[in-house]
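Sending over a structure as structure tokens; questions will come in a sec.
Apart from one protein chain that is not included, each protein chain of the complex appears where it belongs.
Here is chain A:
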Amino acid sequence: MLRRQFLSLAVSTSLLLAGVAGSASAQMAEAITEPVTISFYNYNLASAGIGREATLELIAKFEEANPNVKVEPIGAPSNEVLSRVQADMVAGLDVDVAQLVFRDLIYAAEELGAQPLEDVAGDELAKHALGFVPAGLALGEVDGKTYGLAYVFSTPVMFINRDLFKQAGLDPDQPPRTWEEVKTAGKAIAEKTGKHGFFPGAYGPTDGTFVYQSIVMSNGGGKVRDGNTLTFADKDQADAVAMLRDLMDSGAHARIDVGAHMDTFQSGNLGMFLYTSAILNRMESAAQGNFELGLAPMPSFGEKPTAPTNSGSAVFMFSQDPVKQRAAWELMKFLTSDEAYTIITSKIGYLPLRPGIVNDERYLKGWLEQNPKYRANLEQLDRLTPNVAFGGPNYRQVENMMKDAMTEAVFGSGDPRQVLKAAQEQAQPLMPAN
């Protein structure tokens, strides 16, 4: 982790020295008349399996539809792709399109020179965004401009081990809808089956903060920052974490290795697991022959509406050349088209940015009828609440400090509100001044 942070810092410094970031953009070409090659940095390509296969299929289809454009795919793991983009910029290589996680949004816009799509694509952006979910464009916005086009993303859903529910005398067809019910069910599972009750994928080194932010923002809508002022220790936000601590103290919340939650659920030892729906395919494979899998929307705080936050990534344009910008824009449009989301949703399991396709015979209707579990995830699209990224060069450190504090608040023995408050005071000086 330290090595990665150091690498990011080193590359950022080099970028500033090289004067790469923030270059002005030229007018995008109207059309592509000559063959052009663009680079596409992508983390789904860095691992074997359906994500890679689906991405290669998308690229092949795009190239087929755009014979003048050749896409050079460059795979890097999700937590390394930003470093790869930065290093290539420093080395003077052309970075055209990159898939970056949402936590990098502000950094990509302010420090890396991502192109504001309104400036580059003009009216084409608004036209392309017709049919997006209401918060669709907002997911990639910084200061009112769209830098990232939401690409493969999802929201937290509750994975249920129906067998453990039955063994604990609970009805798996009535999964918990509120945190109070999660507490009751979690305790019952732990006490009656000897297995673990509930665990959210909110603490581990690779989890980001989307599950944490979803829980926090579901408790009245308060965010983890207000402008550049950190607010993750404010009352509602801290109360949400205190609720998790209460689950822990009651025995409903599992006390397991924070990096092993997925394996614990897959092995049939966890009753309820709140995590991104993007792992649905993997969970289904693991459950086959071992236990019956169920899916439910994320729990709420009483009657308050939930605020499911997006995990995943957006695609950013870094091209400076007008022709490459056009090619990059065409690729970005294709990757967020009806056709692309049919592949992305049905093969990988991410949410469709275009909800209209779920009832369309040509796209996802047939698939959804065969996979009704997925509806729990779709139900949350209307309440999709953009993930909050942090600004400034220390954004990852601030986010880590917040997450570490939250983990300590839930797993430790101190007062959770005090733990969060102390971390907030410590992290605030690392935020940009205004």
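Heads up, the rule we're going with is that contacts are C-beta pairs under 8 Å (C-beta built on N, C-alpha and C of every residue); 3 or more make two chains touch, one makes a residue touch a chain; residues count from 1.
Following the convention adopted for this analysis, contacts and distances are computed from a predicted model.
Participant: Looking at what's absent rather than what's present, what does UniProt name the missing chain, "Carbohydrate ABC transporter permease", "Nitrogen regulatory protein P-II family", "ATP synthase subunit a" or "PucR C-terminal helix-turn-helix domain-containing protein"?
Facilitator: Of the names offered in "Carbohydrate ABC transporter permease", "Nitrogen regulatory protein P-II family", "ATP synthase subunit a" or "PucR C-terminal helix-turn-helix domain-containing protein", the absent chain's UniProt record gives "Carbohydrate ABC transporter permease".
Participant: Just one of A:P35, A:P77 or A:P134 touches the chain that is missing; which is it?
Facilitator: Final answer for the missing-chain contact: A:P77.
Participant: Would you indicate which residue among A:A286, A:A327, A:I343 or A:V398 is in contact with the undisplayed chain?
Facilitator: Within the whole complex, the residue contacting the unshown chain is A:A286.
Participant: Touching the left-out chain: which of A:V36, A:V69, A:A87 or A:M248?
Facilitator: Looking across A:V36, A:V69, A:A87 or A:M248, the contact with the absent chain belongs to A:A87.
Participant: Using the definition of touch stated at the top, determine which of A:A46, A:I106 or A:A121 touches the missing chain.
Facilitator: Reading the full complex, the residue touching the unseen chain is A:A46.
Participant: At which residues does chain A meet the chain that is not included here?
Facilitator: These residues touch the chain not displayed: 3, 6-7, 10-11, 14, 43, 46-49, 51, 74-80, 83-84, 87-88, 90-93, 206-207, 262-263, 266-268, 276, 278-279, 282, 285-286, 288-290.
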